[in-house]
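Every protein chain but one is kept in place in this view of the complex.
Chain IDs A, B and C follow the sequence of writing; residue 1 opens each chain.
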Amino acid sequence: MTGIGRRLRRRPPKYSAAALAWRGMRGDYWPRVWRDTELKSSYDAVVVGGGVHGLATAYYLARNHGITNVAVVDKAYLGSGASGRNTAIVRANYLTPEGVAFYDRSLQLYNSMALDLNINVMMSERGHLTLAHNDSSLRTMNWRAEVNKLQGVNSSVIGPDEIKKIAPALDTSSHPRYPILGALYHPPGGIVRHDAVVWGYARAADYMGVEMHQKTEVLDILCEGGNGPDGKGPGGKVVGVRTNRGDISTPVVVNCTAGWAGLISAMAGVRLPITTHPLQAAVTEPVKVFLPTVVVSGSLHVYISQTDRGELVFGAAVDPVATYSIRGSLEFTEELAGHVLELMPGISRMRLLRQWSGLCDMTPDYSPVMGFTPVDGFLVDVGWGTYGFKAAPVSGEQMAEAVATGRTPKLIAPFALSRFDSGELVGEKGAASVGH
Amino acid sequence: MLLVPCPNCGPRNSADLRYGGESHARPDPATATPQQWRGYLYLRDNPAGWLRETWYCRSGCRRWFTLERNTATNEFRTPPMPGDKRGGKA
Amino acid sequence: MAESPAFESPVVRSYESSSGGPLMLTDASATTKWLVRAETGGAAADRMDAPFGSSRTAGGGAFVMGSRPGEWIVTGPADAVAEVVAGLDGVDSSEFVTALDWTHGRALFLVTGTDAPRMLEKVCSLDWSDAMTPNGAVASASVAKVTCDIARYDGDSAPTYMIFCDRSFGQYLFDALIDAGDEFGLAVGLPNG
Partner (left out) sequence: MTMSRLGPQPTEVLDRSTKLRFRWNGKRFDGFEGDTIASALAAAGEHVFSRSMKYHRPRGILTADYWDPNLMVQVGDDPNVRAGNRLLEAGMDVRAQNVWPSLHRDIKAANSLFGRFLTAGFYYKTFMRPAWLWPTYERVLATFAPGGKIDLDTPHRYHDKRYTHPDVVVAGAGPAGIEAALAAAAAGARVLLVEHEHAVGGHLRYSSSDSDQAVLAELRAALDASEVEVLTNSTVTGRYEDNWLGIVQRNHPIAVERLIKARAKVLVAAPGLIERPYVFSGNDRPGVITSGAARRLINLWGVKPGERAVVFTANSEGDAAAADLDRVGVEIAAIIDGREGKRVSSAQGSSRALGAVVAGGNRIEADLLVVAAGWTAPTSLLNMAGDRPVHDPATARFFPSDPPGNVLATGGLAGDGTLDELRAHGAATGRLAAQRAAAVAHRLQAMTARARPVDGDEPAWAPDERTPLGRDPHPELYRSDTHGMVDFSEDVGSKDLVAAAHEGYDSVELAKRYTTSTMGPSQGKLETVNTVAAIAEARGETIAQVGTTVWRPPYAPLTLGALAGRVFEPVRVSSIHPWHEANGVSTIIAGQWMRPDHYGDPAAEVRNVRTNVGLIDVTPLGKLDLRGPDIPKLLNLLYTNKWSKLPVGKVRYGMMCAEDGVVLDDGVTGRLGEDHYLMTTTSSGAGGVWEWVENWLQTERPDWKVHVTPVTTAYVSINVAGPKARELVGRVTEGVDLSPDAFPYMEVRLATVAGVDGCFMWRIGFTGELSFEIHAPSGHGLHVWEALMDAGQDLGVGPFGLEGQRIMRLEKGHFIVGQDTDGLTLGPSTGLSPLIKLDKDDFAGMPELAWAADRSLPMIVAIQPDDPNVVPDEASQIVRGNTNEILGRITSARMSPTLGRSICLGQVEPELAAGGTKVTVLLTSGERVSATVMDHHAHFDPAGERLRG
């Protein structure tokens, strides 16, 4: 507990220009965005992982279903994992109908988020270009565009001239090793201020009674009745969570972690089709804004956007070697720079300012694992690979519905863990390794 | 750049190798149940600790081999470079 | 080598060439190259007498490189190479030994000069120091992003590195080496072999 800013639960002061001016004049501090409370011994549900997925799940449990006796626990601070390390791109231009429908719902929720949560998440609907450098990727772009259109999602394949108009920095001449033959253009795609999403969900959930517990690490999941040791495993049910701050009894645990999904699930005796790989990203020094849209190249494993602060934000494919170490590598920045300059040779004098990485839980079919597991009361919202941020609002909404109703919502049925028993995988793997 | 102790070439930059992932035994295809076979295809232990895994020395000796590596620290079981303590948070 | 028609090198662009200089790059792709494979530690391996990572010279100017565990590249004048390969004929028939003519599959370039290590460290991550890559050393590594077999074979004077790559990359690699050597005054040697 810290000395500052404890407050009773009450309506949070609304964010607005007028309120800013009023407080600015009086020199008042704003009250805490979320409370800092004692950990209780019992909750109706415990959400593991204080990132966008966990916080969204808690928020929608409270808002849509009135379930407010909920704790979100995180071993570090809120948004410390992948939520604060991703490149903040949102889009719905997936390959499979089930993927498109799911992410389209997410995009809708992002679009209304500022007003829903009363925080400016700076949703920048700036358009999203996925470049094709060969026939085969152009074919995939067409495929995605056609499936998108059938789902009512705005996507189309455009040619080099139109690409040049949208993003003049791209080299659309014929000489590069990776010619730009066309692109999948997805106007509703864009970027969102990822930290604001974390804080917005936390603040709104806090207002409705959900508790956020930082520096609270899950050490074990307490089960009974299962066929494994300590009552864990298939056939059993969840009865509680052991943390570094004490035991909690609860009938429902939702695993919303990324990077540690396999380890948390193993605590309940559930094995997952996941390997954990670092995903690296980097940012340049700021320059005046010249890139108005998000640019992605699957063949070159790179995605690029420019923030309103003028920095270029770069991402790539996950590192090839599975590891929980997130030191980052020099070779990542070398490859990245080489690929970026293939696309935009004019920016060779920009300087790389910072690199970082986060952990991604990769599944065999590049699709998440969501919903119920063979352990009663243990739900997962994991295996997001590199797509977690885009899916946060809809995942939270759907997971909350699953918890509240005890039934798998239709939108997430294709992502059930059981598909790896039946061999009926989701077809997103066809959309190539980098889909940002 | 991780140094991978190739048993044939000696320590090599990880870029010289292909990572083959967690080692796991192939079930007998004649008798495997769907659950066993799909466990072999998809399920992984993915531990944060010691892991037996396969590598292919693509730019070097072109041999597949198995090594043990700690996925939390990226340390190889044998033989570690003297004085290096690796991996971790950033 | 087939006598007729003439061997076409993978290096098809023309370069100003000279017969000597402090740092030389020479296209020797036409040189005969065979690939021999046998069990490590067997009788054939004994006869090749060049464990993985090392090399030796054989009669008639043949050069035997231990290019991988149980694999050898034999290169040099065609008849000398043939003699080395023929030397395997007598081994125990139960041992599994194969040999194939790889001349057409691989380009071969020579880099010669005291600055050769400094030039090579621009395109390859190997440690070129005398302790790690002594005369006679053999390794495989990526050179300008092409996987190559490399052998160090110092002649009478300056260090010489033999670089073998897949033939189809030959022109690309030749140009990449010229680029890397430019700051050291690299000269292109007269084609030999």
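The rule is short, and it goes like this: contacts are C-beta pairs under 8 Å (C-beta built on N, C-alpha and C of every residue); 3 or more make two chains touch, one makes a residue touch a chain.
Since we're looking at a predicted model, the values are computed, not measured.
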Q: Using the contact definition given at the top, list the shown chains touched by the missing chain.
A: A, B, C
Q: Give the residue, chosen from C:Ala44, C:Ala137, C:Met162 or C:Ala187, that touches the chain omitted from the document.
A: C:Ala137
Q. So which of A:Leu39, A:Val239, A:Ala266 or A:Ile347 would be touching the chain we can't see?
A. A:Ile347
Q: Can you list, in ascending order, the chain C residues touching the missing chain?
A: 2, 4-5, 7-10, 12, 29-30, 35, 37, 51-54, 96, 98, 100-106, 121-127, 129-134, 137-139, 144-146, 166-169, 171-173, 176, 179-180, 183
**Q.** Contacts of chain B with the absent chain, listed as residue ranges
**A.** 1-3, 5, 8-11, 18, 20, 26, 29-30, 32, 34, 37, 40-41, 54, 56, 58, 61-64, 74, 79, 81-90
Q | Missing-partner contacts on chain A, residue numbers | A | 2-5, 15-17, 19-21, 24-25, 27, 29-34, 36, 77-80, 84, 97, 114-115, 118-125, 133-136, 139-140, 142-143, 145-147, 149-151, 157, 168-169, 177-179, 193, 195-196, 199, 214, 284-290, 307-310, 327-330, 333-334, 336-338, 340-342, 344-356, 365, 423, 425, 427, 429-430
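The rule is short, and it goes like this: only the chains that are shown with their structure count from here on.
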Q: Please work out the Cα centroid separation of chain A and chain B, and write it as a whole number of Å.
A: 28
Q: Please set out, as single numbers or ranges, the residues of chain C touching at least two other chains.
A: none
Q) Which chain B residues reach two or more other chains? A) 15
Q: State the interface residues of chain A toward chain B in the complex, per the touch definition above.
A: 260, 262-263, 271-276, 320-331, 356-357, 364, 420-423
Q: Can you check the complex and tell me which residues of chain B touch chain C?
A: 8-9, 13, 15-16, 58-63
Q: Provide the residue numbers of chain C that touch chain B in the complex, in ascending order.
A: 52-53, 68-69, 125, 139-142, 147
